[in-house]
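With one protein chain removed, the remaining protein chains of the complex are shown where they sit.
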Amino acid sequence: MKRFCKLACALGAALLLNACASITPVQPWQKGLLAKPEMSFAGDAIGSGFNEHIYSSREAASGGSGANGGGCGCY
Amino acid sequence: MHSTLPRNTLLAAALSLPLLSAQAEAQPENGTLSLKYLDYQDSQPGARRVRVTAPELSLMTPVGSAWSLSASHIVDSITGASPAYHTEALVPLHDQRRATDLSVTHYSELSTATIGASYSAESDYVSRGLNLAATLSTEDKNTSWNLGVNLLHDSINPGNQVVIDEHKNVVDLSLGLTQVLSSRDLAQVLLGYSHGKGYFTDPYKIFDQRPRTRNHSTLLLRWNHHIEASGGTSRLAYRYYQDSFAIRAHTLTAEYVQPLPQGWSLTPQLRLYSQSAASFYVEHDLNSDPFPTNPPDGASFYTEEQRLAAYGARTMGITLSKRWGAWSADLRAQHYEQRNQWRWGGSGSRNLAPFRARIVQLALTRQF
Partner (left out) sequence: MEVFRIPFSAMASQCEVVLAAPDLASARALAGAASAEVLRIEHKYSRYRADSMVSRINAAAGAAAVVCDEETLALLQYADELYRSSDGLFDLSSGVLRRVWDFRLGRLPDPAALAECLNAIGWSRVQREADRIALPQAGMQLDFGGFGKEYAADRAADILRQQGLQHGYVNLAGDIRVLGPHPAGRPWQIGIQDPRQRDRLVASIPVTHGALTTSGDYERYFERDGQRYCHILDPRDGQPVRYWRSVTVLAPLAIVAGGVSTIAMLKQQAGLDYLEASGYSYLAIDQQGQIQHKICHA
């Protein structure tokens, strides 16, 4: 039941996001700022690779950002 | 939105003209070669724990007109000590981990497809992974869906031979939606589900017996916002995590990128984290000291791993970057701390020493 609620919330958030944007769609020539590297989810050159690895080996939670890669025996 | 920086500064500038942009070439225009370095040292009061130094080399290059190739190799050198239970009885450790990742991406007008493989090996653990991912955008490129599947097969052979030739298999699925909200706002919702079967126990801990299944789900919300007045960008994220060990965790991250003259930029960041304990976590009973706390009688699962306790954590960091010509250099310094009292919405696990880490990361990148 709880999992269904969470799934429903996520889907709801996604659809809301989509709906908000359909009100005034952004034209291609207005996307200059979005092309800046700091506006992307990849971020800067260091990125989140090391940090994600550190956090998933020092905390219980892991994943979420869809980033892949091998596991490790970080005991 | 996969990051597609236009080939040419003129084309980038022309994006601001009232013109429908030309069929956007999704393929990255430049290749990049990056040398990164991590220096990590964690500790608890009175004792240094694990030190990791890890140089990493990574390459990304466009191939032909619709492909790109990525490859990276990292060598982790791990030394120091790790607790045998809770935050007590530090046992020295020394290891080296080498890992390689390779991936190939194909770009089309409105979609991309990626296939990748990873291999990581250290003295007691080998991980092999296969990754498939796809993105699909709408015609106006304001909305894009992304789908990912990650398969992992790990082989575990601990040095103390508590178990021999154990395995762990994990299937990770992710589904996300990225949406352009305005000319200055980009947001993302990502759902993740992971199903793992196999050996999850930590063989180096005195009392540790975990279920042979671990499933987890995550929900990630991200929002990047460009601020006109300062020219800076705020990057906010929230992640909710829950798993079959009964752990629930919240992560809140906030960063602010401030460009400065001469190609410099400064990014302060704050990350707040809180997790509940695993259902089979055994609290540290001071009366047992100096012996490890005994797990409850008849318990099939138990752990005294600090990582699965209830606590909160905070990271404070700052990144300094400089770009010049085809080069860029980044330096990031972070201070990480875990404390039981910092747990939100509940009490933290007792009698665990506060955990700290200082993290320094460097990257030198060249575009070609």
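By written order: A and B. Residues from 1 in each chain.
Just so we're on the same page, a contact is a pair of C-beta atoms (placed from the backbone, for glycine too) under 8 Å apart; a residue touches a chain by one contact, two chains touch by 3 or more.
Fair warning: this is a prediction, and the values are worked out from it, not measured in the lab.
Colleague: Given that one chain is not shown, what are the shown chains it touches?
Modeller: Within the full complex, the chain left out of view touches B.
Colleague: Kindly state which of the options B:16, B:43, B:138 or B:351 is in contact with the chain not pictured.
Modeller: Counting the whole complex, the residue in contact with the absent chain is B:16.
Colleague: Which residues does subunit B use to touch the chain missing from this display?
Modeller: Touching the missing chain: residues 7-11, 13-14, 16-23, 25, 29, 64-65.
One rule holds in what follows: only the chains that are shown with their structure count from here on.
Colleague: Could you give the separation in Å between the centres of subunit A and subunit B, each centre being the mean of its C-alpha atoms?
Modeller: Roughly 11 Å separates the two chain centres.
Colleague: Would you tell me which residues of subunit B are touching subunit A in their complex?
Modeller: Residues in contact with subunit A: 1, 3-6, 12-13, 15-21, 24, 34, 36, 38, 40, 42, 54, 56, 76, 82, 93, 97, 99, 101, 116, 118-120, 122, 124-125, 127-129, 131, 133, 140-143, 146, 148, 150, 152, 154, 156, 168, 170, 172, 174, 176-184, 186-192, 194, 202-205, 216-222, 224, 226, 233, 235, 239-243, 245, 247, 249, 251, 257, 259, 265, 267, 273, 275, 278, 307-308, 313, 319, 321, 328, 330, 332, 334, 336, 338, 355, 357, 359, 361-363, 365.
Colleague: Provide the residue numbers of subunit A that touch subunit B in the complex, in ascending order.
Modeller: Answer in residue numbers: 2-3, 6-7, 9-10, 13-14, 17-18, 20-21, 24-46, 49-51, 54-55, 57-66, 68-73, 75.
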